[in-house]
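Removed from the display is one protein chain of the complex; every other protein chain stays in position.
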Amino acid sequence: MTHLADLPVWAAIPVALLLLLGASLALIGSIGFVRLRSFYERVHAPTLGTTMGIGSVLLASMLCFTVLQSRPALHEILIAVFMIVTTPITLMLLARAALYRDRSEGSDDVPSAPPAQTTAPSAPDAAPPV
Amino acid sequence: MTTTLLLWSIFLAQILLVVAMACATFRVLRGPRAQDRVLGLDTLYVNATMLLLTFGIRTGSTLYFEAALIIALLGFVATAALAKFLMRGEVIE
Amino acid sequence: MNGWPMSAWMNHLVIAPIIIPLVVGALLMLIDERRRALKAALGVASASVLLALAVLLLYLTDHTATGADATVRVYRLGDWPSLFGIVLVLDRLSAMMLVLTGILGLSALVFALARWQKAGAHFHSLFQFQLMGLNGAFLTGDLFNLFVFFEIMLAASYGLALHGSGLARVRAGLHYIAINLAASLLFLIGVSMIYGVSGTLNMAELAVRIAAVAPEDRGLLEAGAAILGVAFLIKAGMWPLGFWLPNTYTTVGAPSAAIISILSKVGIYAIIRIWLLVFGESAGTSAGFGGHWLLIGGVLTIAFGSIAVLATQNLARLAGASVLVSSGTLLAAVGAGQAAVTGGALFYMTSSVLAIAGLFLLIELVERGRMVGADVLAVTREAFGEGEDEESDDDDAIGVSIPAIMAILGIAFMACALLLAGLPPLSGFLAKFAILAPMLAQGAEGLPFTTWALMAALILSGLATVVAMSRTGIDVFWASPAGDLPRVRLVELGPVMMLLALCVALTVQAGPVMRYMEDTARSLHGPERYVQGVMTTAAPGTGKGAAP
Amino acid sequence: MSDALLLLAATGLPFIGAIVAGMLPTHARNTAAWLAGAIAIIGLGLVWAAYPTVAAGGVIRHSMAWMPSLGLDLTLRMDGFAWLFAGLVFGVGALVVLYARYYMSADDPVPRFFAFLLAFMGSMTGVVLSGNLIQLAFFWELTSLFSFLLIGYWHHTAAARDGARMALTITATGGLCLFAGVLLLGHIAGSYNLDVVLASGDKIREHALYLPALVLILMGALTKSAQFPFHFWLPHAMAAPTPVSAYLHSATLVKAGVFLMARLWPVLAGTEAWFWIVGSAGLATLLVGAYVAIFQNDLKGLLAYSTISHLGLITLLLGLNSELAMVAAIFHILNHAAFKASLFMAAGIIDHETGTRDLRRLSGLNRFMPFTTRLAMVAAAAMAGVPLMNGFISKEMFFAETLTAQASLPLLLHILPFAAMVASAFAVAYSLRFIHGAFFGPDPVDLPHLPHEPPAWMRLPVEILALACIIIGLLPAATVGPYLNMAAHAALGAATPEYSLAVWHGFNTPLVMSLLALAAGVTLYFLLQPLFRRNIEGPPFISRLEGRRMFERSMVFLSWRLARTLEGLLGTRRLQPQLRLVVCVAILAAGWAVYRRGLGPGNLVPQGIDPVLALIWVIGAACALGAAWQAKFHRLAALILLGGTGLVTCVTFVWFSAPDLALTQLLVEIVTTILLLLGLRWLPKRLPSTGTSEVMRTGRRLRDLAIAITAGLGMAGLAFGVMTRFPPEILAQHFLERAYTEGGGTNVVNVILVDFRGFDTLGEIAVLGVVALTAYALLRRFRPAPDSVDVPEQQRDQSAYDIARPERREGDTVADWLLIPSVIARLLFPVVGMVALFLLLRGHDLPGGGFAAGLMGSIAMILQYMLGGTQWVEARLRVLPLRWMGLGLLLAAGTGLGALLFGRPFLTTYFAYADLPLIGEIPTASALLFDIGVFALVIGATMLTLIALARQSVRGHRAAAPRVSATSAPAVPGPILGGAPTTAPTGAPTAATGDD
Amino acid sequence: MELILALGIGVLTGSGVWLLLRPRTFQVIIGLSLLSYAVNLFIFSTGGLRTGAAPVLERGMAGSLASHADPVPQALVLTAIVISFATTALFLVLLLAARGLTGTDHVDGKEKSR
Partner (left out) sequence: MKRWFPYPLLTAALVAMWLLLTESVALGSILMGAILATVAVWGFAALDPPGGRLKRPRAAFALAALVMADIARSNLAVVKIILNPRKTERVSGFLHIPLDMRAPYGLATLACIITATPGTIWVEYNSANNTILLHILDLVDESTWIDTIKGRYERRLMEIFE
């Protein structure tokens, strides 16, 4: 771990703090994931990790390597972007699937299907048919 | 000094992350519903990504970055597939 | 490379048996399924070239040296020193196995042209990869590379075994794959343990290093070898690891069965190769490791195989059980650990490989003409109706003429039966003799129990085969309710006849063939030349591409 | 004529004739008969030609190398003894051929018959002329084989089939024993050469292996010669055409056994064991055969048992350990051949002319065929041992021998003469029954045909043989004397005793015995008349001991019940026990090795435990155990837990400095999850199992649990052992040093994969390709189980919901659900693709490489399939998996082959740093091309498998609900994959994912 | 550390073997997957456990075991991963085919054979 010694204190402290912050957020998110009562509440918890949690760690990483390599270490940005873009897909798909499952079981905790309305414009063309 | 500080904070962060992973695993094991398990796996993936990043800082190597990148970019594919399976009964229609 | 007589291009002949089927297999993927004639032509051309090549390689290997003074041709892939890269090693044993593969490959493929190639998708590609896997397994001198070629061979065999699909095939295929996957895992565990202790994957190098392994590491090394051995024995079908074998072979289509039947021999080959090389006399305290288990297992396998032979009325299953008998015989003979016996074993292997392949092909043709349910009928007759003299004896005194095609099939069937039972006049008899005679020659006065056991097992297995084959043969050719005459095409009959003709040739030319086998066995038991051949090419590479 | 040619011709001609005869047209009766006859006559001529040499005590030999290294030469050897037998084989053979020509029906496909007969003749000649023990066993088994074919000639009758099979089973078993016996004998003598063996009598008799060798050889001889208790096959062999019986059971097949005993007499006889085994077998056979023969109603059955009895007599003679008895045996072999062949032929004539052989129906034939009657009477008299017949002389010698036999047990000596007389009396009785029963008495009634004399040519062989019986009986010394002498000398050598071949030896004990026996026989026959008239079946007292039934029963038991039971006990066709055995054997094998050598931890000091990794592995273990726990009832949970385990494995790889592994593991993990999910849809609903008792299930589980725990502990132990030893360094060091300088890459793992051990990688992608082809082929034939054909419940639900609402169209729910994800997924498509290419291009230097890149590319596409649906994607992207695969493989192999052009071995890589304008220095390594091949193949193979799997759903939808495609799934524009028609019939999705 | 990984391998093996011996095809395929993880880790472990060793070389420099991870087991594991991935896929396809043809997911293709 000799490289860590090369890190000046001004960088080391924020790196350490950011790491701890990120990890703590992830942990809190996961604790919430365990402790919250229903699936729809639990689904919010991991977002702590996927947003600020990982953001902090990425910042720490960027800072660390920028200082160590004396050149901007930016590729961590990609991870952040990918996380922001992809996590919602999972959560959205999952939440809706859970909703369907709960509705089909007749659960009272979820809103029933929207009432029938008068004719409305059709779905955008973008929707890929399945 | 900075080394100690960093080592300890990295260590602590890793411990926190692993405990977070354990929480997620708990949900995967416990459920109660399939969606909880899937969400647990997703959380597991996210926490693992962070763990890999802290590991990169600890070893001073950027080589583990790709693994984290892959999880960030593609980790969702497995969970999305699972979600689709729950919703539609099959992954590819 | 030592002893290459011809031009530089000849050097590359050793790799050709692997590359030709690979390239042809890949090309066949690119050709549309509907252009079957083109595919068949390419496939047969490749198989023919492979056979010719194998014969050439055998000639090149054999004619340059006599006796144990074997020529070992080493091909260093990637031009890396053999210690660090992967090497292919061609010696008498490999050459012989290549020839067997070539013969079986060509016969099975030609046979398949009549019907089987149409039974499913990508038959020809799979077949080429099967040949590639087999040839690679026989040529490689590297343990891990052997694993890779085992996998190619198995993967292709899965494809061929399942070719044509169908309930029975899929059901048996599931077992086949599950067990082979388990075996592959064992293979990996074994190889990595051996590597972990010895630090090498090169078989020749391993043979050199084994003597120097520290005593405290030897347990680990031998455990690895034992696990690896289990993997090989699963493929070889040793009792109690080989129950999958007859079940699989029974359901597989004829040409697939014919080519896959050599897979069990790959397990034997690996044992012969590695066990004799690594655990030979120079292995220090590990010399002869586990040999008696091979012998015991072999005898038990013969016993179980014979029981299975007796217990079945189904022709294909009978052939499958015969594979077990053949495997058991080979294992026991190899386990005896004597060069002369090994020579006999190799002769036996050649004979039984050809016979079993012939039988698998033949069965298809025979079954084609049989009435559905004929087997069941025969079983009932056998088990319950002991006396059935109800037939009218008006025309007792007039024989029934047998149609030519049935006569030919009958003769071929009888030939297979004789080959498998080890009865004269075909090579099966000589093969048993070639194993037993040297075994007896060892003990000056009393014979060890194992020799007795093997002798008894061989005799009794022959008996079981006679009983079963005569029972089945009589049912099929003499007593069957007249079904339709099988429609047999020349491309189907030809391969069967070729395989049997080779057995006849083996009988007639037993002397020279046996000389080859004995030379092979001697160099296997005294692998100095093999080791030396590989190690002398271990000199640093003669320079690679331009260095930066 | 040279000796070699003579011997080769004598042995080979019959086989050549057999082949020629076999190829004759079905009804070429005369040609076949002429051929067979000519060969028999030529054979006889050849034998005669050898006479001068042999008579002078010479031995004709010819030897050819066969398997010289094992001491197996093809040695033909004719001495006086062999000469005598060869003469019998060809002489009787010629007569039988002549007889058969007239006996066999014109409609019979006789060329086959003569082919078998000739082949048998050749085999028999081979036996008698063998100068090598192995070769003898070789021809011995051939006689079994061809006799099987001859007996089964009329295979349309069950009797022929059963008789043939029984004969084959018994004699081939004996042959195998004989084979083992001669192996032992050769081992003792140090050679299989008959001359050597015959010269080492003392060595053999004193050897420890003498007894096993003797027993094994006798097993061969006694079974062949139908000795008690193996005698029962012979009567059933009578299902053969009569010429066959006449040949096999008089002069040849059954004589092979006694021939062998006589041949090896000088080396094997002379011991207690020999006396007891051979003598008692002979005695028992003699008595049993004769007794049973009396009560046979079938002419041929009677003759068969009489044959058994006479063979017993010969065997007994051989067993007496007396040279004189041996001479008598040889003489009786000759005599028996003559009278038995003629009797069989006579019986055949009766059968042929009257249509029956049943003594209860036959009677008074003398009036219809007087000449045949005379002939039969002569032969029967010889068989009965009536004075002035040949049988009489050898019987006299036999009686004399029984009186002088030497053995340790006096009791037997006292029994022997009486037993001989009893048997002789029986012989008189059955001979009398043969003649009296068939030819005399009242006129026959109700015969199938009206009998008359047979054609003259058919009678000729009988005439010749009957004449021989008389002439030899009258003038033994003048006729057969020299030949017998020659044979005896050849068989016994210097030990040949003095003997006299005369009709009259004075009024001595044997003569008295003969006369007593004659009288007793005649008396017995007439005493038994009432019994015969009562239509008895089988002999009194021992009729229940019917050999055939016992044989059949034991065969059924052995080869069916026992074999099946044993197969069931010792084997299994179920997978679980097989896998259990595999695991257990592996554990035992490793355990055994470790137990022998011991296995302690190595001397490498373990590193301290990192709590982070320890915790990670707590998670990993929990996931693994959870997966094991849930896999039955909660498949999805198990799958997710498997993913967790994979993730932990991946983190472990990172932890221990293996980023390439982590990357690959991760990608494989994702693809595997999708694969398994695709499969999950087709599996049945899991209901709690019922049926087997809870106790049994718990028992099985405990057992499996124990195995699993043992395996786990074992692996843990081995892993710990491996990890605490110094890791191997040589290869690692070498690769680390040369990866850059000679392999041109800094990612050593990748350099190993594409260069040092590129051959492994080539093989590995071949595996991938083959597997994909197999999966594709298999899925083309896929038929879902009835209970999973339906569109999944969820989809039906959601469709129903959409249909029920006027403002929604079917499919809106899923379209809304996928709207956002699919927009993002499409954006991700180029992104993932570029990251994949990034991994591919930099793989040689940094973690990545063709495989990881290929998997990534596949995932990019799978994502589109998932969120867009198969038809939607295939309308837009032309994925040609087979083309990717084929080209990938060709590229990889081609890169390897490129080296050949430069005279280097396959896969030799080339690299350089090319300095391109603008772009700068870039590494150009042939390894990159190789890696691109890998990449292409991986994409192709993964897509082929996944698409093939995914398409099952499309097929399922079409099959289950055709209306779905009409309302919700929009028409697919343009070609889908590979240009196959969009609406391929459900049953034939040909080339759907293949390239056209 | 060695102990942890050894135990981990042990647990994976035990779970895998347990599943391998179960009667349902899905159990077997999960078992095989777990076993292949175990085996991959096992192969990997023959190179020794090295934390923080450099996995790739510095450009232009020869590496050494002192500072670099052992690449050989890694390469072997990579090959093994690919092959087990392929065979898992095949096994899956086959178990589906068997399920389709036999109607059951029992490994013997029929329920309760004995």
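Letters are used for the chains, namely A, B, C, D and E, taken in the order the chains are written, and counting of residues starts over at 1 for each.
Quick note on the criterion: contacts are C-beta pairs under 8 Å (C-beta built on N, C-alpha and C of every residue); 3 or more make two chains touch, one makes a residue touch a chain.
Keep in mind the model is a prediction, meaning the values are calculated, not measured.
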Sole contact to the chain not displayed, among D:L118, D:V197, D:M458 or D:V835:
D:V835
Which of A:A11, A:L25 or A:A60 sits in contact with the chain that's absent?
A:L25
Interface with the unshown chain - residue positions in chain A
25, 28-29, 31-32, 35-36, 38, 40-41, 43-45, 47-48, 50-52, 73-75, 77-78, 84-85, 87-88, 91-92, 95-96, 99, 110-111, 114, 117, 120-127
To test your reading of the contact rule: which positions on chain D touch the chain that is missing from view?
805, 807-808, 812, 815-817, 819-820, 823-824, 826-827, 829-831, 833-835, 837-838, 842, 864, 868, 873, 876-877, 916, 918-920, 922
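The rule is short, and it goes like this: only the chains that are shown with their structure count from here on.
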Under the document's definition of touching, what chains do chain C and chain E have as common neighbours?
D
Common touching chains of chain B and chain A:
D
Farthest chain (mean CA position) relative to chain D
A
Starting from the mean Cα coordinates of chain A and chain C, work out the distance between those two points in Å.
57
Per the C-alpha means, the centres of chain C and chain D lie apart by a whole-Å value of 15
Could you give the separation in Å between the centres of chain B and chain D, each centre being the mean of its C-alpha atoms?
58
Which chain E residues touch at least two other chains?
20, 25, 28, 42, 45-46, 51-52, 54-56, 60, 72, 79, 83, 86-87, 90, 94-95, 97, 101-102, 107-108
Would you mind listing the residues of chain D that make contact with two or more other chains?
573, 575, 579, 583, 639, 655, 657, 659, 680, 715, 718, 722, 727-729, 731, 735, 740-741, 756-757, 760, 764, 767, 771, 774, 778, 781, 794, 798, 814, 817, 821, 828, 846-847, 867, 869, 949
Using the touch rule from the top, collect the residues of chain A that touch chain B in their complex.
1-5, 7-9, 12-13, 15-17, 19-20, 22-24, 26-27, 29-31, 33-34, 39, 42-43, 45-46, 49-50, 53-54, 57-58, 60-61, 64-65, 68, 73, 75-76, 78-79, 82-83, 86-87, 89-91, 93-94, 96-98, 100-101, 130
Touching residues on chain D, where the partner in the complex is chain B:
611-612, 615-616, 618-619, 622-623, 626, 636-637, 639-641, 643-644, 647, 650-651, 654-655, 657, 659, 662-663, 666-667, 669-670, 673-674, 677-678, 680-681, 791-795, 798, 814, 817, 821, 828, 831-832, 835, 839, 846-848, 856, 859, 862-863, 865-867, 869-870, 946, 949-950, 953-954, 957
Which positions of chain B touch chain D when the two form their complex?
11, 14-15, 18-19, 21-22, 25, 28-29, 31, 34, 37-38, 40-41, 44-45, 48, 51-52, 55, 59, 63-64, 66-67, 69-71, 73-75, 77-78, 80-82, 84-93
